[in-house]
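In this view, the complex is presented without one of its protein chains, the others remaining in place.
So, chain A:
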Amino acid sequence: MKKIILLGLIISSLFAGSCKKALDINSTRVVNENNYWNTLEDARAAIMGVYGLTRAALADNNGHWIYGDVRMGNFDSPNRQDLKAVIKNDLNASYPVVEQLSNWRRFYAIINAANIFLERIKEVKAKDARYTENNMAVDMAQVRFLRAFAYFYMIRIWGDVPFIDSSDDGNFENRPKTDQKAILEFVQSEMLAAAEVLPYRYSANDIQQPGNYYNEGSGRWDGALVRKLSAYGVLAHVAAWQGKYVDVINYSKIVLNDYGKASMGYVSTQDLTDRQGLFYDKKSNQLLAFGFVFGHQDATYVGNIESLTLAEPVVNKNIPDIFVPKDSILSIFKETNDGRFNIDTTGITHSQLYFTNFAGRYPIFSKIKCIQGGSTDPTFRIFSSAILFTRLEDITLLRAEAYAVLGETTLATNDLNIVRQRRYNVDHMGLQNSSSTDYVAYSRAMHGTLIEAIFKERQKEFMGEGMRWYDQIRYHKIKQNNPAFLHLIETGGIYWPIAKDLLAQNPLLKQNPFWK
């Protein structure tokens, strides 16, 4: 009897453990398909994810600035061989940063996330009544914009790229490159469609976005998201890149007419260069920017211009990664009364908002210096400046450029002077003039042809904002007088090589001919 009982106990204990429950564990580290696309919060996580990926793509290896400012730009590098290679347009060089920057994967992450969002967001709408029709429309418009933006950004860097507009989940079929013109058509139509739906501001009782967006007030969203004018602003850039200057005027007009509705305005030189100025935090004046908000613990050591440019005495780093050589500074900032930087004939700098330690071996480009929470503490190099893609001054100068190309000299001069009014308004001691109309206006005699003056102004105004390289391409396309640069444009030397890793993975890809 004893044995039977024991046997029974033993057998039951042997098999009692076979509970299925032990084997079903929901991971706390990832979210599976069952637990996603269900609620309003999921939609928010998804759309913020697309933004986050966009920010990551631009910040990765300081790409936004290395592509835009370092490549054949104003900067030189004291010690970094990889940046020296980029400065020389030696983009096949064997350096990790150069190799990683020739990889477009992170832009396709934006596109994939956007595609998934657009395919799946209806599930949230169906399951969660809190997720309104309008919320979904505005979300989809933003996501469509970001997807188009990613393509635009890639086309500027690589030219033709594969075009993918579905998530193709789990399948991941390799695609060849598509002609950039066709993609730019897509970009333009997507951005236009988005622009029509997007509000001027969020949570600000815009008719196109009534109520509080995701239950947060306007303070949370101002400057953080894509707005109607962001879309038109980028459209102006897309048009300018293609040389469609009539379109540039059309799109930029909307921005320049309506910026009041978006609670925007032109920034002063002081605000432009302040530690807590335009580049700090999120602000309506950032027409399109991806912020590293200090209060949200986004501040980062890399992924900003400061990590490249700042050094002693602004922060405690010996030598900057990149700097503008003195000769270049002197040749760029030749005009007097410039509030950003001016130097008199005796070599004394009066206004030095752009450069610190001009007398030193390496002048520090300190226009943008959002250290920690906008502090002056040089001891901890964590930065919180936003990746600013465009702002009102940019759109204004873009329109001036378009007018100038189309021969509307007066209108172009007016636009150029809107910017000049806020920059060339200091006296010979660097003090700001009391009257806002007291500034040095454009004159052909002093400042050269209009086109040249506009591009010179762009070079100064957007230094360190990742614009210079693309400005040069547009400039040389207009001027047609620099054979070496035109050769680059014609042979595709203005593009980056496609990373070896990508070519190895996808046999349908061909290396850009210039880099073979």
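Assume a contact is a pair of C-beta atoms (placed from the backbone, for glycine too) under 8 Å apart; a residue touches a chain by one contact, two chains touch by 3 or more; residues count from 1.
As a working rule, contacts and distances are computed from a predicted model.
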Q: Using the UniProt record as the reference, specify the protein name of the hidden chain from among "SusC/RagA family TonB-linked outer membrane protein", "Heme exporter protein C", "Spore coat protein CotJC" or "ABC transporter permease".
A: "SusC/RagA family TonB-linked outer membrane protein"
Q) From the list A:Glu123, A:Asp247, A:Asp271 or A:Asp298, which touches the chain that is not on show? A) A:Asp298
Q. Looking at the whole complex, which of A:Glu119, A:Asp168, A:Glu185 or A:Asp344 touches the chain that is not displayed?
A. A:Asp168
Q.
For chain A, which positions touch the chain that isn't shown here?
A. 3, 6-7, 10-11, 13-15, 17-19, 22-33, 36, 42, 44-46, 48-53, 55-57, 59-61, 76-82, 84-85, 90, 92-95, 100, 103-106, 108-113, 116, 162, 164, 167-170, 172, 174-175, 220-221, 224-225, 282, 291, 293-303, 316-319, 321, 325, 361, 372-373, 379-382, 497, 500-502, 504-506, 515-516
